[in-house]
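Every protein chain but one is kept in place in this view of the complex.
Let's look at chain A:
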Amino acid sequence: MIDKEIILHVAKLARLELKDNEVESLKEDLGKILNYFITLNDVNTDNVEPTFHPFPINNIFREDIIKESYPVEEILSNAPESTLTYFLVPRIVEEKNGN
């Protein structure tokens, strides 16, 4: 069964902040949807290989040739925050002395 705890755990995995009312409606919707999907258990899939792609694709190799890329300033043009040639994000590694 899908309970609040599962919803919050999955939301954490998905990096998705949810409001209380969203948790409630997702609990109900996902419960209903997954319940309907239980019909798949009726199908015998012993010895059936899974299909992950419509047609067989193997590793695709190409020559390792250096090509021109997009200019850095263009790549950065859509960034919410950037400096010089970098994307700016909140600090990830804590400073020494707990600052």
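The working rule: a contact is a pair of C-beta atoms (placed from the backbone, for glycine too) under 8 Å apart; a residue touches a chain by one contact, two chains touch by 3 or more; residues count from 1.
The rule we apply is simple: contacts and distances are computed from a predicted model.
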Which of the following is the UniProt-recorded protein name of the chain this complex doesn't show: "ABC transporter permease", "Glutamyl-tRNA(Gln) amidotransferase subunit A", "Cation/H+ exchanger transmembrane domain-containing protein" or "NADH-quinone oxidoreductase subunit M"?
"Glutamyl-tRNA(Gln) amidotransferase subunit A"
Taking the entire complex into account, which one of A:V48, A:I66 or A:L84 touches the absent chain?
A:V48
Touching residues on chain A - with respect to the absent chain:
6-7, 10-11, 13-19, 22, 25-26, 29-30, 32-34, 36-37, 39-41, 43, 45, 48-55, 57, 60, 62, 70, 74-75, 77-81, 87, 89-92
